[in-house]
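Here the complex is missing one protein chain, while the rest keep their positions.
Let's look at chain A:
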Amino acid sequence: MARTIQSVERAAALLRLLAGGERRLGLSDIASAMGLAKATAHGLLRTLQREGFVEQDERSGKYQLGAELLRLGNSYLDVHELRARALVWTDDLARASGESAYLGVLHHGGVLLVHHVFRPDDSRQVLEIGALLPLHCTALGKVLSAYDPVAHSELAELELTAVTDRTVTDRAELEKELVRVRDRGWAGDLGGTWEGVASIAAPVFDRRRMPVGAVAVTGAVERMTVAGGAADGELSPRLIAAVRDCARSVSRDLGAGRF
């Protein structure tokens, strides 16, 4: 068996103690129940208190379980709740960008589209909600892989298949791109998933600043990129700004605070 860390075991035992029986306990009760010196117990309590796992009652000085523990248990954000919160902002993104807008979440080593807003022209379009897209080449997938450690580890298990001629299939190169994504706060895809189609995505965070999904716009490369000048062929700064604004608005609605 791998070596265990004694202080973590003690912290776990302390939390169990506070969870059972009497809710509030004083320092000496805790120390004697756990067979520890008072100073050791106090050190544990102070550390857990700083993480929000334990709270101290101001008047009695006794300790109890902290609110952060409750939050841990309820932290899972329902994807349909996420869609409901994103609705207004993704509508506005499609409208401002003139392109179709998407909301994606990590699902079984891919990106699940949980919301789709049509491009605001009168063309015939089909709702793509429920589609599963690859992680390694889409803008949504790259954002999730760059920000969400779970997505990143799932990406490590996947084969990097060439979906188009422009798909990045070299792992080192992809990793470098993910670092760039984190640095600038958004990901792009220029024809790496569909020929002639470009996409821009940005991350959505919940109130604990966990990445819970990503929003994106997708459209023809010609409309999504700058024509002429020094930036010829690069993704349009105006669209990048629109996607990031949208991601920030959804995050703010989820309580992520200003950033």
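The criterion applied here is as follows: a contact is a pair of C-beta atoms (placed from the backbone, for glycine too) under 8 Å apart; a residue touches a chain by one contact, two chains touch by 3 or more; residues count from 1.
Simple rule for what comes next: contacts and distances are computed from a predicted model.
Student: Among "ABC-type quaternary amine transporter", "Glycerol kinase", "Phthalate dioxygenase reductase" or "NADH-quinone oxidoreductase subunit NuoB", find the name that the UniProt record gives to the complex chain excluded from display.
Tutor: "Glycerol kinase"
Student: Pick from A:58, A:122 or A:232: which residue touches the chain that isn't shown?
Tutor: Missing-chain contact among the listed residues: A:122.
Student: Just name the one of A:88, A:132 or A:231 that touches the chain not displayed here.
Tutor: That would be A:88, which touches the missing chain.
Student: Which residue, A:18, A:31, A:44 or A:96, contacts the hidden chain when the whole complex is considered?
Tutor: Spelled out, the listed residue whose C-beta touches the missing chain is A:96.
Student: Mind pulling the chain A residues that touch the left-out chain?
Tutor: That gives, for chain A, the contact residues 78-81, 83-84, 87-88, 91-92, 94-96, 115-118, 120, 122, 125-127, 129.
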